[in-house]
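For this view, one protein chain was removed and the others were kept in their places.
Right, chain A next:
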Amino acid sequence: MDLAFFGVQLLNGLQYGLLLFLIASGLTLIFGIMGIINLAHGAMYMIGAYLVWDLTMRLGNFWLAIVIAIPIAVALGLIIERLFLDTLYKRDHLYQVLLTFGLILVINEAQRIIWGGDVHSVAIPAPFDASLQLTDNLQYSVYRLFVMGVCLALAGGIYWVIRHTRLGIIIRAGAVNRDMVEGLGINVRTLFTLIFSVGVALAAFAGMIAAPLTSITPGMGDSILITCFVVVVIGGIGSIKGAFWGAILIGMAETFGPVLIPSLASMVIYLIMAAVLLVKPRGLFA
(Lines give C-alpha, C1' and ligand atoms only; values in the text may rest on other atoms or scores of the structure.)
Protein backbone atom coordinates (compact mmCIF):
# COMPACT_ATOMS: atom_id res chain seq x y z
CA MET A 1 0.00 0.00 0.00
CA ASP A 2 1.57 3.29 -1.04
CA LEU A 3 1.25 6.57 0.79
CA ALA A 4 -1.26 8.18 -1.60
CA PHE A 5 -3.57 5.17 -1.32
CA PHE A 6 -3.30 5.31 2.47
CA GLY A 7 -4.01 9.04 2.51
CA VAL A 8 -7.10 8.74 0.31
CA GLN A 9 -8.45 5.91 2.43
CA LEU A 10 -7.90 8.04 5.53
CA LEU A 11 -10.01 10.75 3.92
CA ASN A 12 -12.72 8.21 3.02
CA GLY A 13 -12.78 6.86 6.56
CA LEU A 14 -12.97 10.32 8.08
CA GLN A 15 -15.82 11.38 5.80
CA TYR A 16 -17.87 8.23 6.46
CA GLY A 17 -17.15 8.44 10.18
CA LEU A 18 -18.28 12.06 10.39
CA LEU A 19 -21.56 11.24 8.66
CA LEU A 20 -22.07 8.31 11.03
CA PHE A 21 -21.49 10.67 13.93
CA LEU A 22 -24.25 12.95 12.75
CA ILE A 23 -26.78 10.10 12.83
CA ALA A 24 -25.41 8.49 15.97
CA SER A 25 -25.35 11.77 17.94
CA GLY A 26 -29.15 11.98 17.85
CA LEU A 27 -29.45 8.34 18.77
CA THR A 28 -27.13 8.63 21.76
CA LEU A 29 -28.79 11.86 22.99
CA ILE A 30 -32.23 10.21 23.00
CA PHE A 31 -30.85 6.99 24.43
CA GLY A 32 -28.73 8.58 27.15
CA ILE A 33 -31.13 11.22 28.41
CA MET A 34 -34.57 9.75 27.80
CA GLY A 35 -33.59 6.11 28.15
CA ILE A 36 -35.40 5.39 24.91
CA ILE A 37 -34.03 3.02 22.33
CA ASN A 38 -35.30 4.74 19.21
CA LEU A 39 -35.35 2.01 16.57
CA ALA A 40 -37.09 4.42 14.18
CA HIS A 41 -33.94 6.55 14.01
CA GLY A 42 -32.83 4.98 10.72
CA ALA A 43 -36.29 5.48 9.26
CA MET A 44 -35.95 9.21 10.00
CA TYR A 45 -32.63 9.21 8.11
CA MET A 46 -34.56 7.80 5.15
CA ILE A 47 -37.36 10.36 5.54
CA GLY A 48 -34.77 13.14 5.47
CA ALA A 49 -33.36 11.86 2.19
CA TYR A 50 -36.80 11.45 0.59
CA LEU A 51 -37.96 14.87 1.79
CA VAL A 52 -34.99 16.60 0.26
CA TRP A 53 -35.34 14.64 -2.99
CA ASP A 54 -39.04 15.47 -3.25
CA LEU A 55 -38.54 19.15 -2.44
CA THR A 56 -35.55 19.46 -4.78
CA MET A 57 -37.74 18.05 -7.58
CA ARG A 58 -40.49 20.56 -6.82
CA LEU A 59 -38.40 23.65 -6.13
CA GLY A 60 -35.39 22.96 -8.29
CA ASN A 61 -33.03 24.04 -5.52
CA PHE A 62 -31.29 21.67 -3.13
CA TRP A 63 -30.43 24.32 -0.52
CA LEU A 64 -33.98 25.66 -0.40
CA ALA A 65 -35.20 22.06 -0.06
CA ILE A 66 -32.99 21.55 3.01
CA VAL A 67 -34.19 24.79 4.60
CA ILE A 68 -37.80 23.63 4.25
CA ALA A 69 -37.16 19.99 5.15
CA ILE A 70 -35.50 20.69 8.52
CA PRO A 71 -38.60 22.20 10.21
CA ILE A 72 -40.68 19.34 8.79
CA ALA A 73 -38.34 16.81 10.42
CA VAL A 74 -38.41 18.66 13.74
CA ALA A 75 -42.20 18.76 13.59
CA LEU A 76 -42.33 15.03 12.89
CA GLY A 77 -40.19 14.38 15.97
CA LEU A 78 -42.43 16.63 18.01
CA ILE A 79 -45.57 14.82 16.89
CA ILE A 80 -44.11 11.36 17.54
CA GLU A 81 -42.90 12.35 21.01
CA ARG A 82 -46.09 14.09 22.15
CA LEU A 83 -48.54 11.68 20.55
CA PHE A 84 -46.95 8.30 21.21
CA LEU A 85 -43.87 8.29 23.45
CA ASP A 86 -45.33 10.64 26.05
CA THR A 87 -47.80 8.01 27.21
CA LEU A 88 -45.15 5.31 27.53
CA TYR A 89 -42.48 6.90 29.75
CA LYS A 90 -43.81 5.23 32.86
CA ARG A 91 -43.87 1.82 31.22
CA ASP A 92 -41.06 -0.69 30.84
CA HIS A 93 -38.40 -0.25 28.09
CA LEU A 94 -39.94 -3.08 26.13
CA TYR A 95 -43.02 -0.99 25.33
CA GLN A 96 -40.88 1.79 23.92
CA VAL A 97 -38.89 -0.66 21.82
CA LEU A 98 -42.14 -2.13 20.53
CA LEU A 99 -43.48 1.32 19.73
CA THR A 100 -40.39 2.52 17.87
CA PHE A 101 -40.19 -0.80 16.02
CA GLY A 102 -43.81 -0.31 15.00
CA LEU A 103 -42.88 3.18 13.84
CA ILE A 104 -40.28 1.69 11.45
CA LEU A 105 -43.03 -0.35 9.78
CA VAL A 106 -45.43 2.60 9.65
CA ILE A 107 -42.82 5.03 8.32
CA ASN A 108 -41.53 2.56 5.72
CA GLU A 109 -45.06 1.85 4.50
CA ALA A 110 -45.96 5.56 4.49
CA GLN A 111 -42.84 6.17 2.43
CA ARG A 112 -43.97 3.54 -0.09
CA ILE A 113 -47.46 5.03 -0.32
CA ILE A 114 -46.23 8.61 -0.72
CA TRP A 115 -43.10 8.13 -2.84
CA GLY A 116 -43.32 4.57 -4.23
CA GLY A 117 -40.66 1.89 -4.55
CA ASP A 118 -38.44 3.41 -7.25
CA VAL A 119 -34.80 4.32 -6.71
CA HIS A 120 -34.07 8.05 -6.83
CA SER A 121 -31.06 10.31 -6.67
CA VAL A 122 -30.29 13.96 -6.05
CA ALA A 123 -27.70 15.73 -8.18
CA ILE A 124 -24.69 17.18 -6.37
CA PRO A 125 -25.65 20.85 -5.87
CA ALA A 126 -23.72 23.90 -7.01
CA PRO A 127 -21.27 25.32 -6.01
CA PHE A 128 -19.86 22.00 -4.80
CA ASP A 129 -20.35 20.03 -8.04
CA ALA A 130 -16.64 19.96 -8.83
CA SER A 131 -13.95 17.37 -8.22
CA LEU A 132 -10.38 17.39 -6.98
CA GLN A 133 -7.76 15.24 -8.68
CA LEU A 134 -6.29 13.13 -5.88
CA THR A 135 -4.09 10.66 -7.76
CA ASP A 136 -3.51 10.16 -11.52
CA ASN A 137 -6.84 8.38 -11.95
CA LEU A 138 -8.90 9.16 -8.86
CA GLN A 139 -11.06 12.21 -8.24
CA TYR A 140 -12.77 13.33 -5.06
CA SER A 141 -16.04 15.22 -5.01
CA VAL A 142 -15.80 18.65 -3.38
CA TYR A 143 -19.27 18.01 -1.95
CA ARG A 144 -17.79 15.26 0.24
CA LEU A 145 -15.41 17.84 1.71
CA PHE A 146 -18.36 20.14 2.31
CA VAL A 147 -20.24 17.35 4.13
CA MET A 148 -17.19 16.79 6.32
CA GLY A 149 -17.09 20.49 7.14
CA VAL A 150 -20.79 20.56 8.06
CA CYS A 151 -20.46 17.47 10.26
CA LEU A 152 -17.42 18.92 12.04
CA ALA A 153 -19.20 22.24 12.59
CA LEU A 154 -22.25 20.46 14.00
CA ALA A 155 -20.07 18.29 16.23
CA GLY A 156 -18.40 21.45 17.55
CA GLY A 157 -21.79 23.11 18.01
CA ILE A 158 -23.26 20.20 19.95
CA TYR A 159 -20.11 20.01 22.09
CA TRP A 160 -20.35 23.72 22.88
CA VAL A 161 -24.05 23.51 23.82
CA ILE A 162 -23.44 20.57 26.12
CA ARG A 163 -20.29 21.98 27.74
CA HIS A 164 -20.98 25.69 27.97
CA THR A 165 -24.71 26.39 28.21
CA ARG A 166 -27.34 26.02 30.90
CA LEU A 167 -29.25 23.62 28.66
CA GLY A 168 -26.07 21.57 28.40
CA ILE A 169 -25.80 21.33 32.17
CA ILE A 170 -29.36 20.07 32.39
CA ILE A 171 -28.76 17.55 29.61
CA ARG A 172 -25.60 16.25 31.26
CA ALA A 173 -27.30 16.06 34.63
CA GLY A 174 -30.30 14.32 33.07
CA ALA A 175 -28.04 11.68 31.59
CA VAL A 176 -26.60 10.94 35.03
CA ASN A 177 -29.67 11.13 37.23
CA ARG A 178 -33.03 11.94 35.79
CA ASP A 179 -35.00 11.87 39.06
CA MET A 180 -32.68 14.36 40.71
CA VAL A 181 -33.03 16.80 37.81
CA GLU A 182 -36.79 16.57 38.08
CA GLY A 183 -36.53 17.04 41.84
CA LEU A 184 -34.63 20.30 41.28
CA GLY A 185 -37.62 21.73 39.48
CA ILE A 186 -36.58 21.27 35.88
CA ASN A 187 -39.45 20.56 33.51
CA VAL A 188 -38.29 17.20 32.24
CA ARG A 189 -41.26 16.78 29.94
CA THR A 190 -40.30 19.83 27.88
CA LEU A 191 -36.67 18.73 27.94
CA PHE A 192 -37.66 15.31 26.57
CA THR A 193 -39.71 16.84 23.76
CA LEU A 194 -36.78 19.07 22.84
CA ILE A 195 -34.22 16.27 22.95
CA PHE A 196 -36.33 13.89 20.91
CA SER A 197 -37.16 16.45 18.22
CA VAL A 198 -33.54 17.58 17.91
CA GLY A 199 -32.28 13.99 17.95
CA VAL A 200 -34.68 12.91 15.23
CA ALA A 201 -33.93 16.05 13.21
CA LEU A 202 -30.20 15.26 13.35
CA ALA A 203 -30.89 11.85 11.76
CA ALA A 204 -33.12 13.42 9.11
CA PHE A 205 -30.53 16.13 8.44
CA ALA A 206 -27.86 13.48 7.95
CA GLY A 207 -30.17 11.87 5.37
CA MET A 208 -30.60 15.25 3.67
CA ILE A 209 -26.95 16.12 3.22
CA ALA A 210 -26.08 12.50 2.37
CA ALA A 211 -28.80 12.39 -0.33
CA PRO A 212 -26.55 13.63 -3.19
CA LEU A 213 -23.92 11.03 -2.24
CA THR A 214 -26.16 7.99 -2.10
CA SER A 215 -29.16 6.44 -3.81
CA ILE A 216 -32.53 7.05 -2.23
CA THR A 217 -34.31 3.72 -1.76
CA PRO A 218 -36.98 2.23 0.50
CA GLY A 219 -35.46 0.87 3.70
CA MET A 220 -32.18 2.76 3.22
CA GLY A 221 -32.16 3.65 6.93
CA ASP A 222 -32.46 0.10 8.22
CA SER A 223 -28.86 -0.98 7.67
CA ILE A 224 -27.34 2.31 8.82
CA LEU A 225 -29.29 1.99 12.09
CA ILE A 226 -27.35 -1.13 13.09
CA THR A 227 -24.01 0.56 12.40
CA CYS A 228 -25.10 3.56 14.46
CA PHE A 229 -26.04 1.37 17.41
CA VAL A 230 -22.55 -0.12 17.25
CA VAL A 231 -21.12 3.42 17.30
CA VAL A 232 -23.23 4.39 20.32
CA VAL A 233 -22.35 1.24 22.24
CA ILE A 234 -18.62 1.61 21.53
CA GLY A 235 -18.61 5.29 22.51
CA GLY A 236 -20.67 4.81 25.65
CA ILE A 237 -24.41 5.34 25.79
CA GLY A 238 -25.38 8.99 26.14
CA SER A 239 -21.93 10.38 25.47
CA ILE A 240 -21.64 12.80 22.55
CA LYS A 241 -17.86 12.66 22.79
CA GLY A 242 -18.10 8.87 22.73
CA ALA A 243 -20.35 8.96 19.67
CA PHE A 244 -17.80 11.15 17.89
CA TRP A 245 -14.78 8.95 18.51
CA GLY A 246 -16.83 5.78 18.09
CA ALA A 247 -18.03 7.02 14.70
CA ILE A 248 -14.51 7.92 13.55
CA LEU A 249 -13.28 4.50 14.71
CA ILE A 250 -16.05 2.66 12.86
CA GLY A 251 -15.64 4.86 9.79
CA MET A 252 -11.95 3.95 9.63
CA ALA A 253 -12.67 0.28 10.33
CA GLU A 254 -15.29 0.08 7.56
CA THR A 255 -12.86 1.75 5.17
CA PHE A 256 -9.62 -0.08 5.95
CA GLY A 257 -11.08 -3.38 7.16
CA PRO A 258 -12.49 -4.70 3.86
CA VAL A 259 -9.38 -3.65 1.92
CA LEU A 260 -6.81 -5.11 4.33
CA ILE A 261 -8.68 -8.22 5.53
CA PRO A 262 -11.40 -8.90 2.92
CA SER A 263 -12.50 -12.17 4.51
CA LEU A 264 -13.62 -10.34 7.65
CA ALA A 265 -15.24 -7.40 5.83
CA SER A 266 -18.74 -7.89 7.21
CA MET A 267 -17.52 -8.70 10.74
CA VAL A 268 -14.92 -6.03 11.37
CA ILE A 269 -17.13 -3.53 13.20
CA TYR A 270 -18.64 -6.19 15.45
CA LEU A 271 -15.20 -7.53 16.32
CA ILE A 272 -14.17 -4.01 17.34
CA MET A 273 -17.32 -3.64 19.41
CA ALA A 274 -16.65 -6.94 21.17
CA ALA A 275 -13.03 -5.95 21.84
CA VAL A 276 -14.04 -2.57 23.28
CA LEU A 277 -16.72 -4.09 25.49
CA LEU A 278 -14.27 -6.65 26.85
CA VAL A 279 -11.96 -3.89 28.06
CA LYS A 280 -14.56 -1.21 28.84
CA PRO A 281 -17.97 -2.84 29.32
CA ARG A 282 -19.75 0.54 29.41
CA GLY A 283 -18.09 1.90 26.29
CA LEU A 284 -15.09 4.17 25.75
CA PHE A 285 -16.45 7.38 27.26
CA ALA A 286 -19.06 6.33 29.81
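Methods note: contacts are C-beta pairs under 8 Å (C-beta built on N, C-alpha and C of every residue); 3 or more make two chains touch, one makes a residue touch a chain; residues count from 1.
In the analysis below, contacts and distances are computed from a predicted model.
Participant: According to UniProt, what is the chain that's been left out of this complex called? Choose from "RimJ/RimL family protein N-acetyltransferase", "5-oxoprolinase subunit PxpB", "Phosphoribosylformylglycinamidine synthase subunit PurS" or "Branched-chain amino acid transport system substrate-binding protein".
Facilitator: Answer from the record: the omitted chain is "Branched-chain amino acid transport system substrate-binding protein".
Participant: Which of these, A:92, A:118 or A:179, touches the one chain of the complex that we don't see?
Facilitator: Here the residue in touch with the unshown chain is A:118.
Participant: Which one, A:5, A:63 or A:101, makes contact with the chain that was left out?
Facilitator: The single option touching the absent chain is A:5.
Participant: Determine and list the chain A residues touching the chain excluded from the picture.
Facilitator: Spelled out for chain A, the touching residues are 1-2, 4-5, 8-9, 12-13, 15-16, 112, 116-121, 123-124, 131, 133, 135, 137-141, 213-220, 223, 254-256, 258-259, 262, 265-266.
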